[in-house]
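Here's the structure, in structure tokens; my notes come after.
A protein chain is absent from this complex, but the other protein chains hold their places.
Let's look at chain A:
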Amino acid sequence: MGRYVIRRLLQMIPVFFGTTLLIFLMVNIMGDPVAGLCGDRQCDPATAAQLRKEFGLDKPVWQQYLTYMGNVFTGDFGTAFNGQPVTELMAEAFPVTIRLTIVAIFFEIVIGITLGVVTGLRRGRPVDTGVLLLTLVVIAVPTFVTGLIVQLVLGIKWGVIDPSVSSDARLDELIVPGLVLASVSLAYVTRLTRTSIAENSRSDYVRTAKAKGLPRGRVIRRHLLRNSLIPVVTFIGTDIGALMGGAIVTERIFNIHGVGYQLYQGILRQNTQTVVGFVTVLVIVFLLANLLVDLLYAVLDPRIRYA
């Protein structure tokens, strides 16, 4: 398995360079960021030239990219336009977003899989139909609608939560935003689990397990669920990256100063360093999450081995 992991890690290198180069070029195509730095007036040419020099924007793009990558390997992600090192921005934003993602994934696993198992075992019954309808609604309603309604009802009408998350972004404050963020994926997890369970519950090994006289709970947990989880795990794994990068809507609504917020600001201000830095880290997270998923297959189904 060690060799498998190393091979996978080596495969990440070209992906890593490719994505960073793409993002770098994309942000650069948007034009000269210094133009927007002076507000509604034009920067005076001398100061603008000076700023361009300071941020290395006066050099050709390929040279900027090489310098940037060179710096990244020494742990220097450059400086944002407000004078803050990008690493400092990351140190503030990533813990918050990781907490939010953990909350969201937690709900996906606990609620999604539970509902999936319950409905999968009770196909066609009222519970099944009810949950199916519910997931359909959740999938159909965009996140920002859910988010704003939840904020309005729980935050203002009932006063159960604070409508905005404080700058500490404590775990308890993130429960509701996490639930909102997880909602759509949660519905997919439910449906995936349900289908998988429904399919496997008719399989030979489940029948054998039952025939052996094993308790129902053990049959479901050790035999049925474990084998049904592979597609679900794949989905959740890829979702980690998607949640971290795509939390932008939820973060905006609930005033969470995480990765989505920083990326949004970075794009608005055409701050190449911020955008490329954050995306680079997100790419790594995504790649690692995928590796993790592949390794988990072996835990769930011992027949799958990595040489």
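In the analysis below, a residue touches a chain if its C-beta (ideal position, glycine included) is under 8 Å from a C-beta of that chain, and two chains touch if they have at least 3 such contacts; residues count from 1.
Just so we're on the same page, contacts and distances are computed from a predicted model.
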item: Which of "ABC transporter substrate-binding protein", "Putative allophanate hydrolase subunit 1", "ABC transmembrane type-1 domain-containing protein" or "Cytochrome c oxidase subunit I" matches, in UniProt, the chain that is not displayed; value: "ABC transporter substrate-binding protein"
item: Option touching the unshown chain, where A:38, A:66 or A:110 are the choices; value: A:38
item: Residue in contact with the excluded chain [from A:59, A:122, A:210 or A:269]; value: A:269
item: Selected from A:11, A:67, A:82 or A:129 as touching the chain missing from the view; value: A:82
item: Interface with the undisplayed chain - residues on chain A; value: 1, 5, 30-33, 35-47, 49-51, 54, 81-84, 88-89, 92, 94-95, 98-99, 102, 151-152, 155-156, 159, 162-164, 166-171, 251-257, 261-262, 264-265, 267-270, 288, 292, 295-299, 302, 305-306
